[in-house]
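Just one protein chain is left out here, and the rest sit where they should.
Each chain carries a letter (A and B) given by its place in the written order, and its residues are counted from 1.
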Amino acid sequence: MNAVSQASPSAGQGARIVTIDVLRYRPEQESTPSWQSYAVPCCEEWTVLDALNHIKDHLDGSLSYRWSCHMAVCGSCGMMVNGNPTLSCKAFMRDLPDRISIAPLANLGVIRDLVVQQNRLLDGLLAVKSWLIPRELPPRDDQYRQTPAQLAKYRPLTMCINCMLCYAACPQVALNEGYVGPAALALAQRYNLDSRDGGALERMQTTASDDGVWECTFIGECSEVCPKHVDPAGAIQQMKLASSLQWLAQRAPGGSSS
Amino acid sequence: MNAKVHYPTLPGNWWLKRPSYLRYMLRELTCIAIGAFAILLVFALLRLGQGAEAWQAFRAALATPLAIAWQLVALVFALYHSVTWFALAPRTMLLQIGTRRVPAGWIAGAHYLSWVVLSAIVLVLSGA
Partner (left out) sequence: MHTVHADVIIVGAGGAGLRAAIAVAQSDPALRVALVSKVYPMRSHTVAAEGGAAGVIKSPDTLDAHFNDTVSGGDWLCDQDAVEHFVEQAPKSLRQLEHWGCPWNRDDAGGVQVRSFGGMKHQRTWFAADKSGFHILHTLFQTSQQFPSIQRFDEVFALDLLCADGAVGGITALHMQSGEPIVFLARAVIIATGGAGRVFPFTTNGAIKTGDGMAMAYRAGVPLKDIEFVQYHPTGLPGTGILITEGARGEGGLLVNKDGYRYLQDYNLGPPEPHPRPKAMELGPRDRLSQAFWHEQRKGRTIKSAFGDVVHLDIRHLGEKVIDERLPMVRELARAYVGVDPVHAPIPIRPVVHYSMGGIDTNINAATQIDGLYAAGECACVSINGANRLGSNSLTEILVFGEQAGLHAAQHARTHPATAETQWQPAIAASFAAVHALLERPKSSETLVGLRSELHELMEGAAGIYREQATLREASDKVAVLRQRYRTLAIDDHSMVFNTQLFQALELGAMLDVGEAMVHAALARRESRGAHQRLDFPERDDQHFLHHSLVHYGGEQPPSLSTKPVTITRSPPAARVYGGATT
């Protein structure tokens, strides 16, 4: 009665066989990750996620990975595709060759197969106080005023979907365990720049610390891989400038912390 | 409660794994050329203070083939330093006109323009 239309891997209908090498990890049966290959008949419009779902549904039910929205907004499906931090739901098979590798996001603890720990980001978000610390009490029964220009200032930074691709791209995340990381810092700046917020100084306790912006050496790869063009690297450099000026202001004659 | 998590280690040659990482390392290495130039300036001032003979000897030392080779290499690194700096500068400042960010090209362009103008002034002053 109602037409069902779905992408299905019917053999021969323009399906291209792609060899997908996946870096598995099953802690109950191995002590280190190992590669496993699958031959996957891929439809032209498939994403990498569709290929993974095909593997799980038809070839190997034990392959574990996270996904949900399939539209690059929930941030669940980050993984390394051919060595690049990627959202599997937005990487299209038509752009990829006949043999690809899929591995868990770099620099993060691997729980199982393509499932990695998320605590670096979550701990970081908490540490930088990524919530609105109001500059003044809100007007009763009304919203704060915020002009389009004021909104535009911080809006790009609000787009972070917490996918952690930036953590996988940043060598400092791997080199310093305490580094709060690009996304956490970008979200700190998101609030710093929000006209309703007055918490920049309070956040500096973490953002201006050794685990904050000063751990960043502006490699810039985080911004390159960000699927939402948040530019965490830019946000971090802006905070370095702000933190330096704040440091000077406090030491100037009659210096006060504003 | 915690199953055995696998913690990956970053290999020592991580900076060779991506072209962008390599470019980053080269950018950082430019500090050697910049630092060397700063030291050279100090020496130049020192020799200048020691009289005409010392100054001439200093200039002769700079003119040897090896010295010239080094200066060319340092120039390339210094240029790379400046170019990367100008490219990154717009990201460090949040300048907005209305609801639009000032295009990065304008800010980088302003840097280049200043560079040209300042270089011109120096060349004129030094009688070139």
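Following the convention adopted for this analysis, contacts are C-beta pairs under 8 Å (C-beta built on N, C-alpha and C of every residue); 3 or more make two chains touch, one makes a residue touch a chain.
Note that the structure is predicted; figures quoted are calculated from it, not measured.
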item: Omitted-chain contact residue, chosen from A:Y38, A:W67, A:Y179 or A:F218; value: A:W67
item: Among A:V18, A:V40, A:L96 or A:I161, residue touching the chain not depicted; value: A:I161
item: Those residues of chain A which, in the complete complex, touch the missing chain; value: 1-7, 26-29, 45, 56-58, 60-62, 64-76, 90, 92, 111-113, 115, 118, 122, 125-126, 129-132, 134, 138, 141-148, 150-151, 154-155, 158-162, 187, 191, 194, 196-197
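Basically, only the chains that are shown with their structure count from here on.
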item: Averaged-CA centre spacing for the pair chain B and chain A, given as whole angstrom; value: 31
item: Residue numbers on chain B that touch chain A, as the complex places them; value: 3-10, 14-15, 17-18, 20-21, 24, 28, 88, 91-94, 96, 98-101
item: Touching residues (chain side chain A, partner chain B) in the complex; value: 25, 27-28, 31-33, 83, 106-112, 117, 148-149, 151-153, 171, 174-175, 193, 217-221, 223-224, 231, 233-234, 237-238, 240-241
